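One structure coming up, written as structure tokens, with questions to follow.
For this view, one protein chain was removed and the others were kept in their places.
Chain IDs A and B follow the sequence of writing; residue 1 opens each chain.
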């Protein structure tokens, strides 16, 4: 039984970024069985999986924009002047954590299923995605 | 410490299916302590929990239809002609993984809380839900 904790570091932009991190996660895995825990430290970003092609990525951005539009008033912005109230709401709705089973060194993702960081913030950020691998034997 | 990985196989329809898989997960559990990781391989389905009665199930379908309607244009469909852009968006919003604590061989679900697969795709699919049980002692 072992636990290994690593970090993926990413630069993001002032727009909503949906970034495929699958190959970076994959490079941290050896020939093991267990689970991969992914966690985004921060309250204006989230993790999920998606078929990573630009059509679907834009479709997801449009759906999230409808649920928590950038151009309506937010109490957070009135209080703190950050202008990123929409980003906090989106992140809370999607959630910060993902867990993926690992068998013989392969994450059991679907063929068209990639792991993505969704960064909603309205300024460029240096992001840290935590990758924690729990393995046995 | 042990990790056991199993698969639940399910046939779904061309409509949105919300399927209770609690008893199938339950049948894979022995008298153990740890956690159950559930993961749906694929980018047009998701996992969550709900009180499994047809009223709430229909209410959930209606809410998801409002967030990502089937009858609006999606870039994914314009590009690939699949017609399931809505399904990709819904799956990304709900997420593919669930983790449930296990104590003395029982998942600590609420009395009215069932585990469901939500399959949004517009064609029948053969689905595989991965069930990975992490136990100790």
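Following the convention adopted for this analysis, a contact is a pair of C-beta atoms (placed from the backbone, for glycine too) under 8 Å apart; a residue touches a chain by one contact, two chains touch by 3 or more.
Given the structure is predicted, the values throughout are model-derived calculations rather than measurements.
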Residue of A:31, A:75 or A:104 in touch with the missing chain, whole complex considered: A:75
Contacting the left-out chain in the complete assembly, out of A:19, A:37 or A:115: A:37
Chain B residues that touch the omitted chain in the full complex: 1, 33-35, 48-51, 53-56, 58-60, 63-64, 66-67, 93-95, 98-101, 103, 108-110, 112-113, 116, 134, 136
Contact footprint on chain A, counting only the chain that is left out: 1-3, 5, 37, 39, 41-43, 67-68, 74-80, 85, 88-89, 91-93, 95-97, 99, 130, 132, 134
